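The complex appears here without one of its protein chains, the remainder shown in place.
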Amino acid sequence: MSTYVALLDGGRREEAVEVRRVAPGAYEVRLRGKVHVVDAFRHDYGTLSLIVDGKSHSAMLDWRDARVNVRLRHAIVPLELLDERKLRMRRAAGKFTVAGPQAIVAPMPGRIAKVLVRAGEEVREGQALVVFEAMKMENELRSPKDGKVVEVLAREGETVEAQTKLCTIA
Amino acid sequence: MSTYVALLDGGRREEAVEVRRVAPGAYEVRLRGKVHVVDAFRHDYGTLSLIVDGKSHSAMLDWRDARVNVRLRHAIVPLELLDERKLRMRRAAGKFTVAGPQAIVAPMPGRIAKVLVRAGEEVREGQALVVFEAMKMENELRSPKDGKVVEVLAREGETVEAQTKLCTIA
Amino acid sequence: MSTKRAIRKILVANRGEIAVRVMRTCREMGIATVAIYSDADRGSLHVRYADEAIHVGPSPARDSYLDVGRVLDAARRTRADAVHPGYGFLSEKAEFARAVERAGMVFVGPRPESMDAMGVKTTARANMRAAGVPIVPGSEGPIADETAARAFADAIGYPVMIKAAAGGGGKGMKRCDRAEDLSALWQSARRESAGAFGDDRLYVEKFLDRPRHVEIQVFADERGETIHLGERECSVQRRQQKVIEESPSAIVDDALRAAMGEVAVRAARAVSYRGAGTVEFLVDASRSFWFLEMNTRLQVEHPVTEALTGLDLVRLQIDVARGAPVPRQEEIVRRGHAIEARVYAEDPARGFLPSPGKITYLRVPAGPGVRDDSGVYGGWIVPQHYDPMISKLSAWAPTRDQAIARLVRALGEYTVHGITANIAWLIAALQHPAFRAGDYDTGFCARYERELLPRPDPEQEEIALVAAAVAAFKRDREEAEAFAARAVASPRASAWVRLGRARALRGEDR
Partner (left out) sequence: MSTKRAIRKILVANRGEIAVRVMRTCREMGIATVAIYSDADRGSLHVRYADEAIHVGPSPARDSYLDVGRVLDAARRTRADAVHPGYGFLSEKAEFARAVERAGMVFVGPRPESMDAMGVKTTARANMRAAGVPIVPGSEGPIADETAARAFADAIGYPVMIKAAAGGGGKGMKRCDRAEDLSALWQSARRESAGAFGDDRLYVEKFLDRPRHVEIQVFADERGETIHLGERECSVQRRQQKVIEESPSAIVDDALRAAMGEVAVRAARAVSYRGAGTVEFLVDASRSFWFLEMNTRLQVEHPVTEALTGLDLVRLQIDVARGAPVPRQEEIVRRGHAIEARVYAEDPARGFLPSPGKITYLRVPAGPGVRDDSGVYGGWIVPQHYDPMISKLSAWAPTRDQAIARLVRALGEYTVHGITANIAWLIAALQHPAFRAGDYDTGFCARYERELLPRPDPEQEEIALVAAAVAAFKRDREEAEAFAARAVASPRASAWVRLGRARALRGEDR
């Protein structure tokens, strides 16, 4: 039996999930006080076919470390899944939710079309910080939280690689 | 530079092919006295995109050891490709063409519906030897050559696994 | 649309392609679906596609998909209010339809009595004769044994067809051209018939001269209103199995279509038919036609008719099952030309030997006028227990020539790795002069057997040699690279990883 903790809404909500294997491909999963009978068949390309209490679901899981986007037929559920050990480490490191300084990075190679904030400026969650041009379209990179701009590294007109840090919000 | 020998028509014909790499993805291939300029791009799932003297081709290669079925848009070319070392070993072993005893094996799991020949019997190339039932249809397994039935192992009504030897033609 | 019976959840008593086909329409209609599956099919597409899925037994069909009790129990347990049988399996078993209705569920198909009337070929022929439908000369009932069969065959003259009384879909069906072949073919037909239907009764009928297989799609509602949706020509058959179907048929003009349609409707009315059915005819060189059999279910090749009429036949089946009326005959408008080719996991070069196994990669054709109906996907293992058909590929275009060109184009796009498929054979058949001219009959595949297995031309052979040699060269070179990498690296795994990464970074794998 293993227990996992799922973080939802970027860490604002937390759910515990217990998994017990009862036979090859057959599991009991305890969640929100309910126990679900689960038949799971994994396709070699990453889709998981689930029969949960008789209902059939296809789940596509895109893992990035502990983060996973679960795509169902009509919805995408982004979450983070940790085992107890990882959870403890997280809590220790304190970077558990959006608390603490957040770095804004270039999501892909592209061009800095415009920098909309200055260091020291107060920003609101969702406020545009940088106009980033990629694949022929301009995209606004927004603040993940209310806070203050503590550094601005992006320079207008410059071309950057993916993951380049553009600014930091504290 | 590497030289390969391709066997066609089940070993009845032989072609030498010389491959020289001139740049990443770029090759010169000598075949039948002509040198072809080849740009090759391999897709991760096994299709090879070739631009041969400017003409674009997609080749699907299904390898079974040295044997390969090459599927082009409208044709399938079965052949066997050997390097010089393997070729020498082959020649030494003498099992180069359909000369020598040939085992008839079950191509997949199935049922022996009928045995059409007896040991000692003379058979012609293409003559039906065994009626084999698989996936709800009866299929005739035929002799690869003119020769004599030296042993019959298949028993009518019995269910066999893939690759089970059913009889041998010498 | 009147709906006397509510249908909110349908159990699809089938697997693979047709189960997915039915569920697609159910989803579009907002009807919940239940899949059944055997051991071999847990990973099958229809299981993932359904809203619910329930296991019904071991892999052999007789222990799962053919087991009336288990299937019915599945429907009860999942509280389905209707059952769609698809084709094959239990679709033409009146006993199953009765059980479904006794259980208080809707059977999406004809009345059991109609199935009885058409189910056993010999009964069907008697009923049709009574209804004034022309039928092919043949034995009135099952023939006792081989000796009796020989006597009857001698009487009506060769060639003759040996057929399974309970048969369908070519199983247990043999063409016999000469008295000396009768014995072998009779026995083979018995084995196949027993295996496929648990019933080894056979009958014999006259084999017509260069007959064409032309069938009429009929549809009837519960009040008995019966219409036809025109014909499908299915003369391209190997081993009595349809491979390519098209509409319109090259030999059917408006007058013949009207005549055959009228007879087909009469045949359906004669057995007070309800729902979708197909009346199969043989049409000979003189364009006279004979009743062959009626399939009391949806046909594999129904997409051809859907393409011409714009109707969704599964939707129409469900509407009729709910008590809705069929459209009026004059509302049916056929447009353009459609052809379907059946893609099988089989090797034409080895006598169409089935080729089950894992589909390691799949990319299906697309673009204008192309439709793919498949029950498989990349990563699926085609089981050895069931029919080897992996896909129905169909093309529509304003004209026959354009439809053929389109289907050939589409087949050329079909990319499947890991199993052998009959794609090159289908292309050769569609491009054969006789087919292009529309001048073909049920003997097409046998007559042109060799031409349909084209030897690659020298240019194709050269490309194949280049491809194989370059691929081998890359392989040998990479093995060397990897060896070198392993030599310097530790732990072992990481060298492979780095090698892979390097390639990935170059955005290619050269």
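The first chain written gets the first letter, and so on, giving A, B and C; residue counts start at 1 in each chain.
In this text, contacts are C-beta pairs under 8 Å (C-beta built on N, C-alpha and C of every residue); 3 or more make two chains touch, one makes a residue touch a chain.
Worth saying up front: this structure is predicted, and the values here are computed from it rather than measured.
Visitor: What are the shown chains that the omitted chain is in contact with?
Guide: Visible chains that the missing one touches: A, B, C.
Visitor: Going by the contact rule already stated, which one of C:14, C:38, C:374 or C:422 would touch the omitted chain in the full complex?
Guide: C:374
Visitor: Touching the absent chain in the whole complex: find that residue among C:150, C:409 or C:447.
Guide: C:409
Visitor: Please identify, in ascending order, the residues of subunit B that touch the omitted chain?
Guide: Listed in rising order, the touching residues are 25, 39, 41, 43-45, 47, 49, 51, 54-56, 58.
Visitor: Give me the subunit C residues in contact with the hidden chain, please.
Guide: Interface with the chain not displayed, on the subunit C side: 20-21, 24-25, 27-30, 40, 42-43, 49, 303, 306, 310-312, 335-336, 361-364, 366-374, 377-378, 381, 397-398, 402, 405-406, 409, 412-413, 492, 507-508.
Visitor: Please give every residue of subunit A in contact with the chain that is not shown.
Guide: 2, 4, 6, 8, 15, 17, 19, 21, 24-25, 27, 29, 31-32, 36, 38, 40-48, 50, 52, 57-62, 68-79, 81, 83, 107-110, 113-114, 131, 133-140, 142
Rule of thumb we're sticking to: only the chains that are shown with their structure count from here on.
Visitor: In whole angstrom, what separates the CA-based centres of subunit B and subunit C?
Guide: 30
Visitor: In whole angstrom, what separates the CA-based centres of subunit A and subunit C?
Guide: Each chain's C-alpha centroid was found; their separation is 45 Å.
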